[in-house]
Every structure is written in structure tokens, then in C-alpha cells.
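With one protein chain held back, the other chains of the complex are shown just where they sit.
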Amino acid sequence: MLRFTLRRVLQIIPTVVVVALLIFVIFSVVPGTFAASLFADGRRAADPQMIARLNEEFGLNKPLMERFVTYVTDLAQFDLGTSFRTRQPVIDLINDRMWASLQLAIAAMVFALVISVPLGFVAALRPGSVLDTVTMIGAVSGLSMPQFWLGLLMMYLFALQLNWLPSFGYGDGSFRNLILPAVTLGVTPLALLARTTRAGVLDVLNADFIRTAHSKGMSEAKVVRWHVARNALVLIVTTVGLQFGSLIGQAVVIEKLFAWPGIGSLLVDSVASRDIPVVQGTILVIVLWFLVINTAVDLIYAAIDPRIKQE
Amino acid sequence: MTAPLLDISELHLGVAVGRSVNRPLLKGVSFQIMPGEAYGLVGESGSGKSVTTLAVMGLLKKPLAVSGGEILFKGQNLLELPKREMRRLRGNRIAMIFQEPMTALNPLSTIGRQIAEMFVLHQGKSWDEAQKLAVEALASVRVPNPDRRARNYPHQMSGGLRQRVMIAMALACNPDLLIADEPTTALDVTVQAEVLRLIKELCAERGTAVLFISHDLGVIASICQRVGVMYAGCLVEENETSALFATPRHEYTRGLLGALPRFGSRSLHGRKRLVDIDSIIADRSKLTETRFIASRSAEEGGQP
Partner (left out) sequence: MRLGFNFWLGAGLTTLVILAGILAPWIAPFDPVLDADLMNSELPPDSTFWFGTDGQGRDVYTRILYGAQISLTVGIVSQVINSIIGVTLGMTAGYWGGWWDDLVNGFTNVMLAIPPLIFALAVMAVLGPGLPSLLIALGLTNWSWTCRIARSSTLSLKSLGYVQAAQTLGYGDLRIMFTQILPNMMGPILVMATLGMGSAVLSEAALSFLGLGIQPPFPSWGSMLTDARQLIQLAPWVAIFPGLAIFLSVLGFNLLGDGLRDSLDPHMRTRTP
């Protein structure tokens, strides 16, 4: 188990390196324009002197290879560069906002899990029932709904009309501020997990070993607890891991909508202001986060399923 | 005369569509199994062998439903038994082994635990005690290193071993009746013989009656005292195993036996050819019209 863990953790490294390379390439295909666009706000012409100074300061006029080497060596020392705008180290900017993002993502996932898994379970145990139909209609609707729209409507209802919750912002970091963004962000994983859980449980219920369990004289409740739950969990865990990826992506929009001070809104602001070092750094951190969660999921998976450890 | 352990009479069963039964699968099947007797059911796939066993176990799934007849187990009609009572019998008094040992065990649970469940369910044992009994049960089906094997997962075992585990599980509570649905079909020939011998010996030792389902007459002959031949949802012939093999009376049984390869059998014209079942049977549609059920003689029943 220890060796398996170590191997899975080490496997993150090459992926991160390739992603870093990919990001570098994407942002280098149009060399030199960033400094120009930084000042091209449409109101006044870009000042060539300013551009030259910026190019000088950030080494943007050096050859591509040299820039790449600098970029990689800096990365190896956890130096993500310096912001064009604020001149602060990117890593500091990200650090300041990491906690808020983590809070939001975890709260959203917990919300999604707590509702979706029991719902999917019950729906699968009574296929064709009213609850099953409602759950499945709800799931496909949840997957088709633009989350920020739902967030907007909830903001309208719960914050502006009913005045139950703050409409946006981090506030003093209280739970009340977290509710609306977390629920909004949780809707997509909720819908998907309800669907996966239902499909997974239905699959397991049709398995031969469930017939064996019934032939032992087990009650329905015990069959579910002793034999269905763990097997369905394998599928659920996989989906949770995959969902984290799109969750982080969607969080960008939700953070912006609710003015949540996470790395998502940092990314959007930096894209809008073309603060490339911050954009690069944020994306890298998001990918790393996703990979770490996926690895954790793989390890949980291996702990649940004895067949994995074998290979 | 001793009372039969299992007495199935006029069992009708079909695919239920709406309120009325649409397609009949069993058309009035009747047979009895005496305590300690090994009874074989043969027939081609789709003849209704497996659904008969599922009906006895009360494990028929939704579109399938019993539409008439009785299944008496120790004089109790299983079809009218409340769910709770039926659960108490299932696994405890009537146990079952399935065809596919590869998928019949939960892949995420140790086999020790899966056997132990039987003791927890039916004998109210604690998990610790049950675990110890499970090791004993494994030893009784001659699994080497039962201690270590109990901690194994199904994927770490061969098909033959898994089927032994299934047998250990089924016999855990010393049931009165063991239903074995093609238990050796999915196994290698050499392993088949071992598993068959195991079932035969263990059941004889404990006086457990066996309802043995197979399409393989050879397997049936080696284990059963009495055989029923099923065709298209009907029991077309029933007799003592030796009598049935010596003088098959029903056309379909003759067809089945003709399709069986025999070592060294010769007819007048030299080597007897293996025949296709359809070359013997003239008209399949008339097969279920005649039935040959030999009555039991008084001293029968029980282990020979």
C-alpha cells in the first residue's frame, strides 16, 4: 500500500511538468503583445516607452528558450513569477486566496454528496417510483442549468427578496456567507452524483452476488448495507474525483458572481487585465489541486477495492 | 411411507404482464424429494429447471410470478409463507449453490466474512464467533490453509476454490435441502469431478437432500438416485436413475441419451454413432403430450 501510494504521488510530477510546458507554450505563441495589450485599454495609445520598460523588467524580449529555462528553474523553486499589475509575487497572491477557494469547493462537494448519494440510492432501490422519476428529472435539469443563473436567482430570492442571507462577499468568513455560493456550486456535482449513484446501485443490484446474498436469507436492508453499499461506493468515489475538476472550473464563475475572494476570481480578473504571470500561476495551482484530489481518490479507491492493490 | 421433504405439485409459473399471466414457463410441474435424497432435474436450457429452483427459494424476479400450484417444504406451503418466515428458511433450511462461482461472490468482501454472514444471520452469533466457524466451514470443504484463505478475496481464488467456498457457505447451517444449479458447468473437467464428489459426500454425511440441476446426464447419473426430465416447462419423465438410463420411455429422454457419448458402446453394425437429438425426435410439438412418471416403491427414500 505504501509503495502504491508513493508511486501514485510521484506520478503527479510529470503531468504537472507537461501542463507547465503547455501553459508556457500557449502564452508564448503571441510573443511581446502582452506588454502592449496591458496598456491598450482603448482610451489612450500605448506608450512605447512603457512597453519597452515592462519588456525589460520582465525579460519578455529575451529569446523563447532562455525565458523557458528561467520559467522552469523558477518553478522548481516554487516561484511562480511576479504580477505585471501589482508587482507582488504570484505565489503570495494565490496564498491569500487559497483558503477561501478551498472552503467553497469543499462546502459545495459536501453539500452535493450529502444529498445526492442517499437520493440516488433510494431511487435505484425503487426504480420507476415517483421519487426515482423526480430525482432523474431533477438530475438532468441540474446538469443543464447554467450555475451562475441559478446563483443569480437564488441571490434574488434569498438575499434580496427574503433577506435571509448576505447577497455576496466573504464577509468575516462566516458560514452564512458561504451558503449561497456553495449551494450554487454544488448543484452540478449533485445532479451528476445522483445519476451515477443510481446507475451504480442498479448495476450492483443486478450482480450475481446479490442473488447469492438473497439466497442466504438476508433482508433487503442487510443486502444493501453489507453488499450493495461498498460496491456502489467505488463508482461514486471515481465520479467525485472527476467532478472536482469541473467544480474548480465552475467555481471561477461562481466566485465572480458572489464576489468570493478565491483563486477563481483572481484568475478571471487577471485574464481580464491580461496579467499573464498570475494567469499562468493560477492555472498551474488549479491543475495541481485537481491532480492531488484525483490521486487521493485513487488511493481511497484502492483502499475500498482489494482488486486494485494486486497489479 | 416417510413424508416427502419437498413436495411440488402442479406448479404453474409464467411471465406476468399486467394482472394476467401471459407466457407460461412451467405448465404444472410436480415432483417430490425425500429427506436425504439426491434428486436430479435434467433438460435443455429454457426447459424451466432454473426457474423451478428460484420458485422454491422464493427468489423469482419481477416479471416472473407463480400462478398456481403448491410448494410444500416439510408440509409448509412456501408460496403462502410470510416474507420474514421465508427469509428464515432461506439459507438456513434450504440453501443454494449457483452456476457461476466467479461472480456469485462479492468481490469487495473477504470470503471468511461472506461465510460468517450465515452464522450471524441464522444462528445469532457474534462476528468474532462467526469468523471462527467460517474457518471451520472452509476446512470442512477441504480448502487447504482455511485460516489464511478466510482472509482472501474472491479474486485471489480459482474457480474450483470459489465453488468450494459456495458449498461451505450453503452447508454452513446444515440445511435440509441443498439446491445446486449447474454447480460444475463453469469449471474445468478435473475440478468438476472433485466438486461433485465433495457435494455428494458432504450431503450424504449430513443427510442433506439435494436438488441437482444439470443439462449433463453424466453428472446427474453420478450423484442422483432419482431423475426428472424436463422439457418445455413440463416434467415429461421421472424414474430411478438406473431405471431411467436402462429403459428410457419418453421419446425426449431417448433423444437426450442418444446424444450422450458412451465409451465402448457398440451396436450390431459396429460402432454406434452419436446422434443429434432432433434426428430421434420426430415432432417436437407433441413431446409434452405424453408423460412417464414412475411411482416410488414403498422402501425408497433416504440414502442407499
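Each chain carries a letter (A and B) given by its place in the written order, and its residues are counted from 1.
Just so we're on the same page, contacts are C-beta pairs under 8 Å (C-beta built on N, C-alpha and C of every residue); 3 or more make two chains touch, one makes a residue touch a chain.
No experiment lies behind these values; they were computed from the predicted model shown.
Taking the complete complex into account, the chain left out of view touches A. Touching the chain that is not shown, out of A:L75, A:A107 or A:V253: A:V253 (per the contact rule at the top).
The missing chain, though absent from the display, is touched by one residue of A:L6, A:V69, A:L102 or A:V140; that residue is A:V140.
Listed for chain A, the residues touching the missing chain in the whole complex are 15, 18-19, 22-23, 26-27, 29-30, 37, 140-141, 143-150, 152-153, 155-156, 160, 192, 195-196, 199, 239, 242-243, 245-246, 248-250, 252-253, 256-257, 267-268, 270-272, 274, 276, 279, 283, 286-287, 290-291, 294.
One rule holds in what follows: only the chains that are shown with their structure count from here on.
Residues 207-209, 211-219, 222, 226-227, 230-231, 234, 304-307, 310 of chain A are the ones touching chain B in the complex.
Within the complex formed with chain A, the chain B residues making contact are 57, 59, 87-92, 95-96, 98, 100, 103-109, 117-118, 121-122, 153, 155, 166, 169.
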